[in-house]
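Note that one protein chain of the assembly has been removed; the remaining protein chains are unaltered in position.
Now for chain A:
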């Protein structure tokens, strides 16, 4: 277990610099195995992302990577290019479950959880079913049914109303954290703010809501994020984009027993949704707002900002 395993010459094994919660260290004293990195779906983008499971607690952690151009590590007597810093932070598994519940909701019926959380691309998603107190968690976002005559299994169905209520609570508790952490969420500070009578401008609260909404939106699909923004009554743009009503009318006009097969209909529908959601009303509103002081999670971790540091 020597620090910095030397391979003598040439490239050596990749080293990852991690920050993890301290209690993982204590938990590790009582376990032999059960800590593992797996690839699961990112509930916002639908792409793959790395998570850490502790099967003994059990608990789910999200892995985020800090990455900035032109950085490297010296790790004891070695050099590691890239300068990446990995963070493992606890993640609410409900965001991931929600991804599957929403997907399953297209069938529009109550289903047992093990039929909902299925994924050909990310088969490790079955590990989610091992997390504790799932039933309690699911109450926030689903309607449930039990059929005691057949089995004791619970059947779940996604509820948008409940989910929006749950997300509102999430936004509120994130806002509180933003305030206690003194995160700068507002637009540019104007000098008049220092001289006028009221030190706290009225729209400051709104900045916090919008910022918190942005943070939560990194964990939910785009459509739900838009619904949440409406639910929170985030300002609509003055000239809102008229939703193309023609398509919707057409769809409802068609007989239920459409000639096309159902899957075809589904993909078609998805495509139009995607097109429409390229830039939604809320996003357009945001685009008009001065965002100079705003940061999203990406600003911490992405490498958008290229600092002008000469090659050394």
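The criterion applied here is as follows: contacts are C-beta pairs under 8 Å (C-beta built on N, C-alpha and C of every residue); 3 or more make two chains touch, one makes a residue touch a chain; residues count from 1.
Throughout what follows, contacts and distances are computed from a predicted model.
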Next item on the list: Mind telling me which option in "Probable electron transfer flavoprotein subunit beta", "Ribonuclease H2 subunit C", "Dynein light chain roadblock" or "Trafficking protein particle complex subunit" is what UniProt lists for the chain we can't see?
Entry: "Ribonuclease H2 subunit C"
Next item on the list: Against the chain that's been left off, what residues of chain A make contact? List them.
Entry: 1-22, 24-25, 27-39, 48, 50, 52, 55-56, 58, 62, 64, 66, 68-83, 85, 87, 89-92, 121-124, 130, 136-137, 139-140, 165-166, 169-170, 173-174, 176-178, 181, 183, 215-216, 219, 295, 297, 299-301, 305, 309-312
